[in-house]
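Below is one structure. I have some questions about it.
Yeah, one chain of the complex is gone here, protein chain that is, but the others are all in their spots.
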């Protein structure tokens, strides 16, 4: 994997780092590929219980795609479609990763960096972070696949506000717009993130994975169209045959803390 | 019907009571069935103009499903699917009930109780109420059908926040998350609920029913797919042939209060 994307591990918690701090973690083509690879690898790792996406350093999750690279890598519609496919693969790898994924946001969270954060399940941000997608100032569009995640999160009108006005705005406004799960003082960001990941890891891991899978199916409209197959529908009750459910149930009756094993 | 679910009537206002106050209204299997029966019965009663769902006593709408019963009633995936079918029928009976349905929330509103509240059209809560769905601490999943209503109300990301973190949170946060229509001081809950039901009952009842039916069709994606049949589409204009429209129009011109009869 490119040096531009690192995976750190601390027991069941994995952290994916956008690692180009001298460029504020601007995403070059190799890094888009690396994000896709990292989340695909972590998806297959059943020891993982939670994944955090963050930027190296404290100045930025990122300013978005590396604009200097446009001349060589996105110089025509055909070349841009190839580059776009890498972006979409990275974004889908986050959305499809079976584990809960949390974006840790500090400093700049602009363009492609915000798009990656939007694909995470939860987003926690320091109070001084800055947000925006000012691509219309570059003559650049957000493709359908990129826009779909933003519309799913904040709706059509807020999406168009962000894109049409191209303003850079703060974390409180981002929270009001529905872009964030939580805003905390900058100094508390790591402690609050740790509390969040601990709460997530304290849940039965199979349950968290089923919940994400169910939410993805519902968001894709599969429920309303009644297109779930029998196996998918039965998954709504598979937990009752797991050891973790036996544990959770006993623990509840005995008023002690559960020890879930993912079985 | 089970003693665990009561129906009270006050003219056009019906109240469905989760009635097991010694267990904080924990829902047992018979009560899930009773909720489904109650809303199905009320749906058929054209004298009704508004339905309230509440818990007996002032301590809780409910803590959710009765966990003690899991050993006998949800001991395997197969048995749980049967139990689940009863839950889904109860939830659908609220969503499909043709009348406006309002949840009155005080005290605990956890798990299955919150799921029932989510299926109501409006939700009014006292300030000290407490919310959450901490099922991953039990090794238990929320099925697709249960999750669909929550995602429709607050979106995919907030749903996953509630399920992954399993936190218990207060009414102000529930309001910010989009779970509630209105939060009021505990002491004002009944007066504010009465004002709400009076406003709902003051509307032409056929209009309220059409609006709910239209909203359900739109939420199920029927409009965008242009799958409405001719009768359903014509219902958008049926009101112009009603006596209540004649009344409403005359009253507007004469500046007096309307007396709607549901005809």
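Note that the chains are named A and B in the order they appear, and that numbering of residues resets to 1 at the start of each chain.
One rule holds in what follows: a contact is a pair of C-beta atoms (placed from the backbone, for glycine too) under 8 Å apart; a residue touches a chain by one contact, two chains touch by 3 or more.
These numbers were taken from a predicted model, which means no experiment stands behind them.
From the list A:25, A:125 or A:159, which touches the chain that is not on show?
If we include the chain that is not displayed, A:159 is the one touching it.
Out of A:5, A:142, A:179 or A:215, which is the one that touches the chain we can't see?
Considering the complete complex, A:142 is the one touching the chain left out.
Since one chain isn't shown, list which residues of chain B touch it in the complete complex.
Residue positions of chain B that touch the missing chain: 100, 121-123, 152-153, 178, 181, 196, 199-200, 202-204, 206-208, 210-212, 214-219, 221, 223-225, 228, 232-242, 244-249, 252-253, 258, 260.
In the full complex, which bits of chain A touch the chain not displayed? Write them out.
67-68, 70-71, 74-81, 84, 135-145, 147-148, 151, 155-161, 163-167, 220-221
FYI, only the chains that are shown with their structure count from here on.
Taking each chain's centre as its mean C-alpha position, how far apart are chain A and chain B in Å?
Going by mean C-alpha positions, chain A sits 32 Å from chain B.
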